[in-house]
Structures are given as structure tokens and as C-alpha cells.
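With one protein chain withheld, the remaining protein chains of the complex are depicted in position.
After this line comes chain A, so read on.
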Amino acid sequence: MTDSTETLTTSKSDSPSLIAKFLKGTELDTRLLGMFGALALIWLGFHFYGAIINGYGAMLTPRNLWNLSVQTSSIGIMATGMVLVIVTRNIDLSVGALVGVTGMTMGLLQVEFLPQYLGLGNPFIWIITAVTGILVGAMIGAFHGWLIAYRGIPAFIVTLGGLLVWRGAAFLSNNGKTISPVDSTFQLLGGGPYGTIGATGSWIVGALACVAIIWMLISGRRSRMAHGFPLRPIWGEVTVGGLACSLVVGAVFLVNAYPWPKGIIKQYAAANNITVPEEGMFISHGFAIPVLILFTVGILMTILVNRTRFGRNVFAIGGNPEAAALAGINVKWMTLKIFALMGALAGLAAVVASARLNSATNALGLLDELYVIAAAVIGGTSLAGGVGTIYGAILGALVMQSLQSGMVLIGFDTSVQQIVVGSVLVFAVYLDNLYRKKAK
């Protein structure tokens, strides 16, 4: 017994020197690396399972990964808000129903009402619709937050009630009928061949992202130097910058490798008086607009969480609500604002989801609350409060969506999918517990 533990500890202290050195120099989060590892495992697993069993690996194709990015958008947008909700020791079970009710509101607005006053296809319809959807979501969220903070009803109950109420309201709003098609500009917000920024646009976005990464590393180093704090070694900075930039460049290559389908090219060529050459035309999709929306939300939310007093106070409330109150933080008002923000993000997710489907149905966002909560939790948000990251939640959404889409590709039944997703969620939280215990 003693022997085995001794050898274990000695081998441990010998072997990690290189890995530990790498982690220390780059200051990379082991959890982040773990998430990338899980993602790689899921992607490779489904790809080779498909390749071996079905004779065709469909997972690691530009087409599938592009679709995956679009499918992740709406869950990812909401997961960033759920991080704040869970960090402050609350829960929001109503986000799926909010997607439904704001989706229906926007459907009615852009199809039934606005064309009457502005005329069909008016360029303002999409923006008025989207802003209204986000505002309605924010108002409902604020109402939930008010009930929770100022009326003392537990968040679990308020949002469980909200789940039923708003789903019912979504049905009643148009007597259960689906509204389709949506405004043609609005539709672009959901992706699809036209809702993309093309090869050149994607390269521009990629280049900007790389510049931003390098600028952040340099300014971070300068600020540390200015205050005399310990610095990362140069090789660490270069590794981090190199890894991040190659991820960005890789993503651009990937989305540009997925061409428009032939039918769309024909349509496009006919509309623009281009003759399609014999061997066919290659028009890249590039990044889809919903993915760019997700990235924008992710960046803004990260800034909100890490760089503003609001974000700092959110984490203080999660860490010790009593201490936060004693420090003069208005916990009730903060709670209301957090739920309002969650509602607004659900409204934005509804924009993406209904635009992608090109229709508004009362079932829009059904069960989304579970995927959103799972994404946040898999991404490292602790249900005990006080801990969570935005990038983790977005990666968590990607993991959830990869599982889902992988199982569809290899032909698992919906029932099996549910079993797997449910088990993975429970297992992920168990792993997370182990990780935290070890980290302590």
C-alpha cells in the first residue's frame, strides 16, 4: 500500500515537469484544454464510428462543421447569459419558452403588422422586429427578476411557472399556427447560403481577430510590466498567440472550404446574370451571420463579466451574497438586471432560431433551457455559484451540439440521443466535482 503510493507520487513529480512547465509558461487553463480535448474526442469518435460502421465519416467535413457552428449559435448566445444567472446561485428554466414567445411576437410583427404600415420587404422591418424581440425578452426577464428579487419567490419556481406560461402564450398568440416565411432580410440573421459573409469577408474577420489577439497579449504584458507584476516568458506569449491565431485561421479555412450548393449557385447566377462555367463554380459560405452574432455576444459578455463593476459584483454575489450586500452591492437590483439580460439574450436567440427556420412556431426553443443549462454547466459554471466563464459556456454549447449532431449523423434514434445527452450532463458535473476537489 505505502509502496504503491510512494511510487505514484514520485513518478508524478518527475513526469509533469514538461507539461507543468508548459502550463505555467502559457498560463493556459487546464479546464479549457480539457474542453478542447473532449471536443476533439467527440468529433474524432463520431467521424471514425461513421467511417467504420456506416462506411462514411460525415462528422469532420466542412459542411457538417459549418452547420454545427450555426446550430450552436442560438444555444451559445443564451448560455452566456445563463452563466451569470447560475453564478449568482439562481436558475432560469424559462429561456426555451422565452424563445418561443419572443419568436412568435417577432413573427406576428414582421409578417402580420409591419408590412401593413411599411410595405412588404421594407428594409426597416428586420431591425424593428429584432429590437422588439430583444426588448420583449428583456421585459419578461425583468419581470421574472422582480418576482425573484423583490417578492422573494425562488428562481426555480418563477421560471418553472414562466416555462409553462410563456409556452402557452406563444401558442395562443397565433392559435398554434406557424408563421412563415419571415422577412427576407431578417432571414439572413439565421445563416443559410445568403446569410454568410463569403470568403473575403471571413478572411477580414479572421485577420481582425488575430490582430486583436496579438494586441491583447501585448497590452496585457505592458500593463503587467508597468505595475511590476510577474511576466509570462516570451515563449509562453508566442505559444498562446500562435495557438489562438492558428485556431482562428483554421476556422476561416474551414468555413471557406464549404461551397454553396449547386442549386443556390444557379439561382445566384441567374439573378446576377453570370454564366456558370462547365466545371461549376466554387463560392464559399464563409462565416455564417449567426456565428458572428454569437462571437460578438461572447466578446461583449466577456468584457461585461471581466472588465466591469457589474460583472465583478455578479461574482461577488455568487461567492458570498451576504458579503456582497454588506459591501453595499444592491443584490436585488442586480438580480433583476441579470434576469433582464438573460431575457434579452433569449430574445436574440429567438431572432437567430426563427430566422434559421424561416418561420416562427410556438414550439421554437422547446427544451432549449436544458441545453443552455447543460452548456453552461459543462463549460465549468458551478451550480454552487461564484464560478463560471463565458468562453466555457460557448464551448459547452459546442460540445452539446456536437454530441447531438454526431448522433444524428450516425443515425441514433431521438430516444437514444436523449439518453446519451442526459448521461453526459450528469457525468460532466461529476468530472467537474473531481476536478474542483483536486484543484483545491
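To be clear about the criterion, contacts are C-beta pairs under 8 Å (C-beta built on N, C-alpha and C of every residue); 3 or more make two chains touch, one makes a residue touch a chain; residues count from 1.
To be clear about the criterion, contacts and distances are computed from a predicted model.
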"MoxR family ATPase", "Cation:proton antiporter", "Alpha-E domain-containing protein" or "Monosaccharide ABC transporter ATP-binding protein, CUT2 family" - which is the UniProt name of the missing chain: "Monosaccharide ABC transporter ATP-binding protein, CUT2 family"
Sole contact to the chain not displayed, among A:223, A:296 or A:433: A:223
Option touching the unshown chain, where A:96, A:192, A:365 or A:386 are the choices: A:386
Hidden-chain contact residue, picked from the options A:18, A:52, A:271 or A:326: A:326
Options A:71, A:313 or A:335, residue touching the unrepresented chain: A:313
Absent chain, residues of chain A that touch it: 223-224, 226-227, 229, 303, 306-309, 311-313, 315-316, 318-320, 322-329, 386-387
